[in-house]
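Below are the structure tokens for one structure; questions will follow.
In this view, the complex is presented without one of its protein chains, the others remaining in place.
Take a look at subunit A:
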Amino acid sequence: MSAVRRFIGSPEGVIGALLLLVLAAIALLAPLLFPGDPLRIAGRPLLVPFADPAFPLGTDRLGRNVLAGLVHGARASLLVGIAAALVAVAIGAIIGTLAGFAGGLVDEALMRVVDAFQIVPGFLLALAFVSVAQPTLPVVIFAIALGAWTGPARLARAEVLSIRERDYVASARIIGMHPLEIALREVLPNAIPPVLALSAVIVAGAVLTEAALSFLGLGDPNIVTWGSMIAEGRSVLRSAPYLSIVPGLALVATVIGVYLFGEGLATMLARRDRA
């Protein structure tokens, strides 16, 4: 409970959490707020914002409701961000734990694989992966995770290196637990918290990477995402800039929210360590 109090004590964490809560609520309620396909042609094309109460944020080139796109786009952005971070953290934590716990040759081999992934820029990796496979949502998530799992892997390994010397690990060994069992049941859970703090950064990065992929036309064309909305608005940027600005602002709000939340999380963990 004291951890929660510490989190609340950090203003940036609270602001971030509030922003994320609002976004999550919007994302979860999207099918209720705007039922049906948000890409449906709903009205006159290129209505400017605040002109028609039925379309508070206007309509795009084909007459699709910008607000509906924005709300449904929050689903895609958050889904991709969180799922990619989960996959990255899961892969990273498991590989890092195994490497750190096993040591020796296994450690060397796994860490060289991590190096190999780290030297390729994450966005480039995602770009290559998506253009080879078909751009569907799971592929995009996996492609982003592919470039993001190395950070958690290194962090988890460093944590494990210190944890494995602790007494409770030694006692687990003595009572005859299988090494793999020790690694996954005793060491991994204790190595996870700092890795989780890192995950906020990964979520923010993943949201941006997804938007960039969609902007380049490498997203799933059948769902609305903020990146594809910005790309869509680009052809009329001079005459209808709001089409790109509105989803751009949403993107900024999300990334700031995730970032502040991550800051709060990190502060909380740092104070725990000091205590």
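In the analysis below, a residue touches a chain if its C-beta (ideal position, glycine included) is under 8 Å from a C-beta of that chain, and two chains touch if they have at least 3 such contacts; residues count from 1.
One rule holds in what follows: contacts and distances are computed from a predicted model.
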item: Omitted chain, identified by the protein name its UniProt record gives, among "Peptide/nickel transport system substrate-binding protein", "Dihydroorotase", "Pyruvate dehydrogenase E1 component subunit beta" or "LemA family protein"; value: "Peptide/nickel transport system substrate-binding protein"
item: Chain not shown: contacting residue from A:Ile8, A:Ile41 or A:Ala54; value: A:Ile41
item: Residue, one of A:Val139, A:Leu196 or A:Val236, that touches the chain absent here; value: A:Val236
item: Subunit A residues that touch the omitted chain in the full complex; value: 37, 39-41, 45, 61-63, 134-135, 217, 221-222, 234-240
